[in-house]
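Every protein chain but one is kept in place in this view of the complex.
To keep things simple, chains are lettered A, B and C as they appear, and every chain counts its residues starting from 1.
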Amino acid sequence: MTKRKIFNDPVYGFLYFPYEILYELIDHPYFQRLRRISQLGLTQYVYPGALHTRFHHALGAVHLMLKSIDTLRIKGIEISEEEAEAVCIAILLHDIGHGPFSHALEHKLINAHHEDLSIHFMEALNHEMDGKLSLGIEIFKDKYPRRFLHQLVSSQLDMDRLDYLTRDSFYTGVAEGVIGYDRIIKMLNVINDQIVVEEKGIYSIEKFLMSRRIMYWQVYLHKTVISAEQMLIRFIEQIKLRIGDEPCLKSIPPYLLQIIDSEDFTINNPEHLKRFSRIDDFDIFFLLKSCVESTDFVLQYLSKSLINRKLFHIITSTSPFNSDDVNSIRHKTESLLNVDKLRAEALILDGSESNLDYNSSHNEIKILKKNGDIVSFLKYSDLKVNTDRDILYYLCYPKYIFV
Amino acid sequence: MTKRKIFNDPVYGFLYFPYEILYELIDHPYFQRLRRISQLGLTQYVYPGALHTRFHHALGAVHLMLKSIDTLRIKGIEISEEEAEAVCIAILLHDIGHGPFSHALEHKLINAHHEDLSIHFMEALNHEMDGKLSLGIEIFKDKYPRRFLHQLVSSQLDMDRLDYLTRDSFYTGVAEGVIGYDRIIKMLNVINDQIVVEEKGIYSIEKFLMSRRIMYWQVYLHKTVISAEQMLIRFIEQIKLRIGDEPCLKSIPPYLLQIIDSEDFTINNPEHLKRFSRIDDFDIFFLLKSCVESTDFVLQYLSKSLINRKLFHIITSTSPFNSDDVNSIRHKTESLLNVDKLRAEALILDGSESNLDYNSSHNEIKILKKNGDIVSFLKYSDLKVNTDRDILYYLCYPKYIFV
Amino acid sequence: MTKRKIFNDPVYGFLYFPYEILYELIDHPYFQRLRRISQLGLTQYVYPGALHTRFHHALGAVHLMLKSIDTLRIKGIEISEEEAEAVCIAILLHDIGHGPFSHALEHKLINAHHEDLSIHFMEALNHEMDGKLSLGIEIFKDKYPRRFLHQLVSSQLDMDRLDYLTRDSFYTGVAEGVIGYDRIIKMLNVINDQIVVEEKGIYSIEKFLMSRRIMYWQVYLHKTVISAEQMLIRFIEQIKLRIGDEPCLKSIPPYLLQIIDSEDFTINNPEHLKRFSRIDDFDIFFLLKSCVESTDFVLQYLSKSLINRKLFHIITSTSPFNSDDVNSIRHKTESLLNVDKLRAEALILDGSESNLDYNSSHNEIKILKKNGDIVSFLKYSDLKVNTDRDILYYLCYPKYIFV
Partner (left out) sequence: MTKRKIFNDPVYGFLYFPYEILYELIDHPYFQRLRRISQLGLTQYVYPGALHTRFHHALGAVHLMLKSIDTLRIKGIEISEEEAEAVCIAILLHDIGHGPFSHALEHKLINAHHEDLSIHFMEALNHEMDGKLSLGIEIFKDKYPRRFLHQLVSSQLDMDRLDYLTRDSFYTGVAEGVIGYDRIIKMLNVINDQIVVEEKGIYSIEKFLMSRRIMYWQVYLHKTVISAEQMLIRFIEQIKLRIGDEPCLKSIPPYLLQIIDSEDFTINNPEHLKRFSRIDDFDIFFLLKSCVESTDFVLQYLSKSLINRKLFHIITSTSPFNSDDVNSIRHKTESLLNVDKLRAEALILDGSESNLDYNSSHNEIKILKKNGDIVSFLKYSDLKVNTDRDILYYLCYPKYIFV
């Protein structure tokens, strides 16, 4: 019996964890830091309820993991207590490498993928905790022979996804995004060491995929969110360019300066990792607020726009924009803001987003038929989604003048 | 200001109607009768919460109608108070012609479609109420020039559908069936006198269609529900065959007898309509209970099975069963129950169900693009559903022996 | 591993039971009969969603029992698998003795308390099942030494109450009735063989008592519900008086007649119990429908009123009505309906309801303080409810004329 606390979760009710080590990890500064990393970057500019953090997401994913373990054990799959604890550790820490604004600034502050950073954090914690995380890390890296455990942490139907879709749908208020995580979990089974879904769960899987599709177009790739996040990325790029010159940046404290000016950041260097662990959403917002009075036009314009939510106009297309389009927009911008070509260019953001990654691998979900056969979901289901329009090209540019 | 009551609805909260005539109609015995007509027949044998009635569904559909009227008026569509009242009358009464167990016994007790019966009930009520329902009836029959009002009552996206999917999902507990009725309603508009959905509502429509699909396969065409309802149909057929002979049927009161023995039922005959108005789910259950001690083997077997929920086994297929399959099942049944061929045949139920009707007309949903064009949903959406497997053939047969 | 089914519950989601015997009991006709016993009698005449049955309530109560067992075990209370199964059996069957319309007709059809009937049903089932229910029955009767197990089945904070308040609140749509069952369960503990609530759960208990208070006044003792149920009771009394004479009652089938005419009903007689097991809500409604054309004015008036929901007017008072009040109402009724004194008296219903039973024993809830002391809730809490007005006297009488 653990005397540890119960977390309240608006999404699932009470969260309670039977393994003491999970509480130790949660108490660690590396994990507490996730309280200051928003799950959905600037999505709150469109969905004001979407303020939830990686901290809560990680706890929720452990909750679903515990439910999955229960379900599988009831179905006769043997999972030792040691394995159960380890797979909970793996899911608890799976996002510990995320930096400020999660995906929105990934690769932009430092050039590293959040999963790689997660591994480095796990190893640092494992070192502190005398190897107690070793099995969890093995599972996370898919080095453990019972591979279905890794699939619970990372696959088309992992606990990460089940939690984030549920949670993001809840906090944005996009009710159609609700995925029915409990029915999906009840339908899981393990055959030949891989996670399968029992045949009668097929409609829940179809629904899950449709809900995910809704969340992509309605939330994750919402045009206004893209505009805001691209503005933030451009802001960071501009900061990096001017970090030596700009007077308003003089007050940046060293721990933050080192990350912003991160040319030498080395993921393997424990000091560098520690340094990275000190920054979060609050630092970025502080930078924005500091630059509202910058003497640099571009920095000032971007920071005022973001702080006051005067976002850029965005136009989108299913094919790339040509140079005529971009030039015409640039001329408009020059004239609107009364700036030169260079400054106008610095304020025009073009690029593309895609949800292809998410669709391409549908077939990985395995269906266990009543006769015992295993087939891929894509082959089994009557549902098809045309993916022709799954790349979205965009062009964002100023529409406000500040007086 | 109407001093009429507020109905509590677990689904939407409070229901309040601004038109006095709606309360007069609700108080009428013809409408009160819907309190005894379950919305989903014997679905409660699989989903024990699904006890809701046509009464509550009709109130809920009026609630959604009022929300739609609000939305359309905000968008500048003029709807007069007279039209608003009439379209509410039409949706309130749209199902008033349903008989016991709704669709499950439609055409089985008397040979009439519930919509035709609804029209006859409406006309009888209109007569009683000095013509106050005339405009509502016109709209219901699609005779009123402003045809979008009829579409709110009956079309691919009518308030009937939005309520029943929401309500059935709620009471069965099949959470994935939730359709997001509020967002769909917010996206409605009227162009050229037809209901359209604004482009940004496209994912809500996709989700709506998927939820409907889930509800069909998980609820409306659930195998155990088919089995139970086919047993009930066979029971009624057998009752009709033996009504003169069977001692246990001697006590059937005249009002019920006349409907069961309905060869001469004429929908236009006001007396016949009144007679029909007297029967409901309770009569059918009473018949079942009376027959538990029937001397007729088939009647007794069917009624005991239904009362005690000892349902038939059901096998299904995407192609019709051949006579060998059926013969083999018949032999099994003869031997299981120790009965002759005739009795065995009376206890084997075969047929098919389809959700084609629901899929075939998807294209009727019209999307209003931002540029003002109107396109059919099917053409616009990237979502396709293969309909090859949309006919389900089944064979139900006894598996229990009663001692 | 049990391959038994999962029940969907709109209230809790999925219900799954780890003990095979629970499924055997659920499948038994005695238990299936609860599908036809509404939990809240005629409450659906005020709250149209309140159609839920004793069947669903019993399943829900088992679900909460399983959660309580989990919680207590986590806190170090040892509960053997045999005890866990037995306490689940006890709660599953605790209401199996309820008759048509549950409390509304208790003692009216036959003179027996539902708990005594439950015990007789349990013993009959135990006989059929070779004694497998013995421990459960011991717990139910509070004969088992570990008395906290009985308290989980029957006490101020038992699983019965937690489920019915939650479920009735859900289906009526009276959201304020929600009790927070999960937090209460998390706060349970066992000290000296009795159920206690941990100190930090005190506000949840206060909230529970307030929610119960709301449910009493807003639902269980709602004036319109009292009126409808008193009418039903009077109807049954009148039926009993006229059972030999009344032509419209000639068709009553024997199984029902024997219960209605129950002078010789003996609870210990297995045949009598079996006979009782055959009746449910459907029989009572069938009687009502049969009497719509009765030649007896009182029977006809009551049945028409109840079938068409033309309910009696009700006036209430915190002190008893005097004979002048009653006489004045009788005169009004004679003149409204143009009937003699005798008939008018038969249509005037007076009596009283009280929620004293529910309040008087608040003090039984025990609070476990952080220092280990145990105090009664009443002594500990700052919350007091004045109980002066807890008896409600009522007088119901006709207000409609049928033409």
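Criterion: contacts are C-beta pairs under 8 Å (C-beta built on N, C-alpha and C of every residue); 3 or more make two chains touch, one makes a residue touch a chain.
This is a predicted model, so every value here is computed, not measured.
K.L.:
Using the touch definition from the header, name the shown chains in contact with the chain that isn't displayed.
P.N.:
In the entire complex, chains touched by the missing one are A, B, C.
K.L.:
Out of C:M210, C:I267 or C:I391, which residue would touch the omitted chain in the full complex?
P.N.:
The one listed residue touching the chain not shown is C:M210.
K.L.:
Just to verify: which one of A:Y171, A:Y203, A:W217 or A:Y397 makes contact with the chain not shown?
P.N.:
Only one of A:Y171, A:Y203, A:W217 or A:Y397 touches the chain omitted from view, namely A:Y171.
K.L.:
Hey, which of A:P48, A:P270 or A:G351 is the one touching the hidden chain?
P.N.:
The single option touching the absent chain is A:P48.
K.L.:
Contact with the hidden chain only, please: which chain A residues?
P.N.:
Where chain A meets the chain not shown: residues 7-11, 13, 27, 29, 32, 35-36, 44, 47-49, 51-53, 55-56, 59, 170-175, 248, 250-253, 255, 278, 282-283, 285-286, 289-290, 292-293, 307-309.
K.L.:
So that we can see where the missing chain sits, which residues of chain B does it touch?
P.N.:
Contacting residues on chain B, toward the hidden partner: 1, 6, 13-14, 16, 18, 74-76, 182-183, 186.
K.L.:
Given the full complex, what residues of chain C touch the hidden partner chain?
P.N.:
Counting over the whole complex, chain C touches the hidden chain at residues 175-176, 178-180, 182-183, 203-204, 206-207, 210-211, 213-214, 217-218, 382-389.
Here is the rule we go by: only the chains that are shown with their structure count from here on.
K.L.:
Can you figure out the chain closest to the middle, judged by Cα centres?
P.N.:
Taking the mean of all protein C-alpha atoms as reference, the closest chain is B.
K.L.:
So how far apart, in whole Å, are chain A and chain C when each is placed at the average of its C-alpha atoms?
P.N.:
Chain centres of chain A and chain C, defined by C-alpha means, are spaced 50 Å apart.
K.L.:
Determine the centre-to-centre distance between chain B and chain C, using the mean Cα coordinates as centres, and give it in whole Å.
P.N.:
The computed centroid separation for chain B versus chain C comes out at 31 Å.
K.L.:
Which integer distance in Å separates the CA centroid of chain A from that of chain B?
P.N.:
Each chain's C-alpha centroid was found; their separation is 44 Å.
K.L.:
Two-or-more-chain contact residues of chain C, please, as numbers and ranges.
P.N.:
As it turns out, chain C has residues touching two or more other chains at 13.
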